[in-house]
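Left out: one protein chain. Kept in place: all the others.
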Amino acid sequence: MTNDRRSGRLRVPEPSSRPGDPVEFGDLALSPAGAVARPDIDAPEPCLRDLPFLLIRTLDDAGNVVGGWLPDLADGDLIRALKAMVLTRAFDERMFKIQRQGKTSFYMKSRGEEALGAVPSLALRQGDMCFPTYRLVSWLMARDYPLEDLVNQIFSNAQDPLKGRQLPILYSARDYGFYSLSGNVGSRFGHAVGWAMAKAYRGIDDIAIGYIGEGTTAEGDFHEALTFASVYRAPVVLCVTNNQWAISTFSGIAGAQETTFAAKAIAYGIPGLRVDGNDVLAVWAATQWAAARARSGLGATLIEFFTYRAEGHSTSDDPGKYRPSDEASKWPLGDPVERLKQHLIALGEWDDSRHAALEESVAEAVRAAVKQGEAVGTLGQSKPSVKEMFEGVFKEPDWRVLEQRGEVGI
Amino acid sequence: MTNDRRSGRLRVPEPSSRPGDPVEFGDLALSPAGAVARPDIDAPEPCLRDLPFLLIRTLDDAGNVVGGWLPDLADGDLIRALKAMVLTRAFDERMFKIQRQGKTSFYMKSRGEEALGAVPSLALRQGDMCFPTYRLVSWLMARDYPLEDLVNQIFSNAQDPLKGRQLPILYSARDYGFYSLSGNVGSRFGHAVGWAMAKAYRGIDDIAIGYIGEGTTAEGDFHEALTFASVYRAPVVLCVTNNQWAISTFSGIAGAQETTFAAKAIAYGIPGLRVDGNDVLAVWAATQWAAARARSGLGATLIEFFTYRAEGHSTSDDPGKYRPSDEASKWPLGDPVERLKQHLIALGEWDDSRHAALEESVAEAVRAAVKQGEAVGTLGQSKPSVKEMFEGVFKEPDWRVLEQRGEVGI
Amino acid sequence: MAVMNMIQALNSALDTMLARDPDVLIFGEDVGYFGGVFRVTDKLQEKHGLDRCFDAPIAEGGIVATAIGMGAEGLRPVVEIQFADYILPAYDQLVSEAARLRYRSNGEFTAPITVRSPYGGGIFGGQTHSQSPEAIFAHITGLKTVIPSTPYDAKGLLIAAIECDDPVIFLEPKRIYNGPFDGRHGQALTSWAQHPAAQVPEDHYSIALGKAAIVREGADVTVLAYGTMVHVALAGIADAGVDAELIDLRSIVPLDVDAIVASVKKTGRCVIVHEASRFGGFGGELSALVTERCFYHLKAPTQRVAGWDTPYPHAFEWDYFPGPDRVAKALAHVMEV
Partner (left out) sequence: MAVMNMIQALNSALDTMLARDPDVLIFGEDVGYFGGVFRVTDKLQEKHGLDRCFDAPIAEGGIVATAIGMGAEGLRPVVEIQFADYILPAYDQLVSEAARLRYRSNGEFTAPITVRSPYGGGIFGGQTHSQSPEAIFAHITGLKTVIPSTPYDAKGLLIAAIECDDPVIFLEPKRIYNGPFDGRHGQALTSWAQHPAAQVPEDHYSIALGKAAIVREGADVTVLAYGTMVHVALAGIADAGVDAELIDLRSIVPLDVDAIVASVKKTGRCVIVHEASRFGGFGGELSALVTERCFYHLKAPTQRVAGWDTPYPHAFEWDYFPGPDRVAKALAHVMEV
């Protein structure tokens, strides 16, 4: 079967700009800050079907709060969020360099997306469980997870809490409400739903929050998780972090030119919120709204956090190969740290010198953690006992690993 | 971890009636016939977002056509559809009995859903390809596929076109635009999209039509197929046959209490039509609308055919175990054959005696086909050469099957 | 004690565990009100409540994913995949998630789930209701795979699987749900009633995973089998008239390698029987282990009796199925050489 290729009309979406082109974002459909009304949490879903096509924003360009989507904040909450985000950024910068120095194999930054872990981490309860992606270390930062443990995990050294078994940054921290990560994208989205159903089954009002990248919404896992969440009215908040890119692939390949990711909620008859992910207060308010629904038995909410992946995908990536190098700096919704800082300054609760002090203190904390980690050893210099390779395959080892340990002589 | 089970609040949906209960269908949200306007095929998707929540119907209770969703019919089209549907029903009845007589292992009827294969089969072109479910033999009936071949396949006898390799009714008929069936549900939905993309790639305006049961929409395959169809604007019509049941499981377990199946289109930014599947003219009009979109490069449409599985799931099933035995007869949208007949009589193109003659002639055709099949042999009495077991694993057999043929001594 | 067929024994195991442990719950396609297409969950919803045994959407990956999330939280979900042929959409969840969760999280999260699924042929189910996928699980580090061959074992092993803190694939040989089929398909069905292993305690008991059963002692050749093939092998041994030792593996992971090695060292010969296609099947592992560990005791090469390397064909079911004649032939062959 041959054919005249020139007549082909298979449509393949392309982003509006590539390296060398002037940056263009196409139609982002940004609602003005404050323009979207906040419905009651028990509003029937048919009344909410326009929400996914709007963008929930609370901070205007001057850093002032506008509109009805206001988070319910305790004293110091915003400062806590700022600290976690600034710490995340400092940690990321340092670990990226550490990888470049050959001290570990791999790293991934979350620059631009620090609000998405930090804010829900603070807005949710201790008993709630987060099912993260690999770009959510800010959740742990907000809950004061020891930096040393992060560093040791990244170095796979003798003190690695995961015993050298996992790729750097694929943390697990049950006590901090942070579910075990893995390299496969998408395959834990449904675990969040199962966890939430277990809580409902027990009659406990803890909830789960699950995350998935916009690129990964294409996986069947996404759909199956939403179907279960909807059918069993699971107490779960399901979040799409739409950072516009999936490695080198723009969001249009996941369908962004056809509709919004929040609109996928309509397929399951649950509310879908589209939220400015660089607006800490909007993220907070949306998380609280969805969490309140979940906790009171009203079921799942899908939230699209609209943001931008300001750096490369990982240490293995060079984004200059597929997008204009100044695209990040032109993102129309700015930077979440800067915007929160501006808001806090506008509130009179923050100033440049306190910010500088914060940056100094997180840098020091990161330095100390790295120093400790290096003292234990970087990748290859130090590792847990080789016995650990053979542990934990099952609860009790079977003859195979026992024999094989023997072959290795341990 | 134990807990007080009485406090559990996991929600599990239940149908409105079970065996012994009076039949209740809950809120089916049936639009009156003719009430839904027909948009232009190039109407932008945002203008179509209410369609999935309405029900497209053309035939009113008296069998008259009302409203704007009118099919473009050629002379004799409706009679052709009626014949295919009546033939399907007669064939089903006979083959069900044949299975009960032990002449084959398995059978599935499509009673109540005969329009869903027959009408698109007539409305689409020869070059178009149908990716069916197991309940769409009416497609083949409408294209005059030889009944003998169906019977021989069902008997897995020496004349079986599929050489005894497949379960009864899992036909394949490329020349009749009917893709190879298999036991797995859902896993061919994406093939329809790939086929359609191949046609677009070649610049040929043939299209594909894919079907999936409402229960099976929960599979990841459904979502992935729709994602690809939407992103690459594939010339495909994707249909959900919502017959309310998936074996013993009511449609609520697939999410029907939360939204409509047509509404899942919104997740992909494509039009979603919800159509009375027992209304031949509505099915025809919707198929034509979606096919015209596909053929002119406007992309995919999702159609929910709203219908009712009037019989058990298969010969292995006893629906009286899980739903009221009179539920089928109370289906508010009637029977597709009766309604078409009524319409044709109202048009003056049909009458009871012609209908009786039709029934007699299809009965005779089925009798003749079964007789022929029985002459060749029923299951176990006759089969293709055992060589056929070893053929077709690959294009050329490798040493394994050659040796194993040797072991069998052929 | 009561006489039970395998379906009743499995039902009794589930019933026992639902009553005993509030953390146990069951879901899967058609398992709720209806009680499962093979009736294994019959009446369990009625007896234990809507939220303890309920229908699931048709999404095997989603079923397993949901179970893993529940298991991580602390529940012990038991899910049914309607046919083992349909377990494949859940394969990624089983391999990448269930099997690896304990290891990668250093035990912070585990997946104490049981995935039940009817498998195997001999029921005229055609290609997609007949397959035996055990090999694709046996290779996966972190998964256990259990296959009973009698009602007594079915209940005891299923309870052990549910109580196991690791993920277990529990494959139920559907051909012997109702009776101990020996592969002679022409003959009348025998029921479990006459079989000693149909005497099943109504209460709780469990059979340790990883312990094979010696079904028949013998001196001349060891036969390794599991599931339906245990009964077929017995018939083949009778036909061949050899003094074979028949071992029912009962679980292929963990595998009772000691029992295998002890037997083959004694008999010096080994025939391996499974219904799955031969190439790349679990028989290869068994053959390799036997060669590696018993080479100097072997009087003849190990032989494999298995399904052919074709899909499972509807009309040729009995040509495909490795029946007693093929077992007997292999036994005769190893005894000859």
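To keep things simple, chains are lettered A, B and C as they appear, and every chain counts its residues starting from 1.
As a working rule, a contact is a pair of C-beta atoms (placed from the backbone, for glycine too) under 8 Å apart; a residue touches a chain by one contact, two chains touch by 3 or more.
Since we're looking at a predicted model, the values are computed, not measured.
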Among shown chains, those touching the left-out chain: A, B, C
Residue among B:Ser17, B:Ser121, B:Thr227 or B:Ser314 that touches the chain left out of view: B:Thr227
Identified contact with the non-displayed chain, of B:Arg57, B:Arg89, B:Arg111 or B:Arg188: B:Arg188
From C:Pro89, C:Gly120 or C:Gly210, residue that would touch the chain that is not displayed: C:Pro89
Which of A:Leu10, A:Ala43, A:Ile345 or A:Val376 contacts the chain that the document leaves out: A:Leu10
Those residues of subunit A which, in the complete complex, touch the missing chain: 1-3, 5, 8, 10, 12, 14, 18, 105-106, 156-157, 160, 163-168, 170, 182-187, 213, 215-216, 218-221, 246-249, 253-255, 316, 321-322, 379, 383-384, 386, 388-390, 393, 400-401, 404, 408
Absent-chain interface as seen on subunit C, which is shown: 61, 85, 88-89, 91-92, 95-96, 99-100, 103-104, 127-128, 135-136, 138-142, 253, 276-277, 279-288, 291-293, 295, 298, 300-304, 309-311
Residues of subunit B (touch criterion as defined above) contacting the omitted chain: 129, 131, 161-163, 165-166, 170, 172-174, 179-180, 182, 184, 187-199, 201, 208, 220-221, 224-225, 227-228, 231, 392-395, 398-399
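Quick note on the criterion: only the chains that are shown with their structure count from here on.
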Most distant chain from subunit C, judged by the mean position of its C-alpha atoms: A
Rounded Å distance between subunit A and subunit B, as computed from the means of their C-alpha atoms: 41
CA centroid of subunit B to CA centroid of subunit C, Å: 35
Multi-partner residues of subunit A (each touching 2 or more other chains): 197, 201, 220-221, 224, 227, 231
Interface hub residues of subunit C, defined as touching at least two other chains: 51, 56-57, 59, 61-62, 74-75, 89
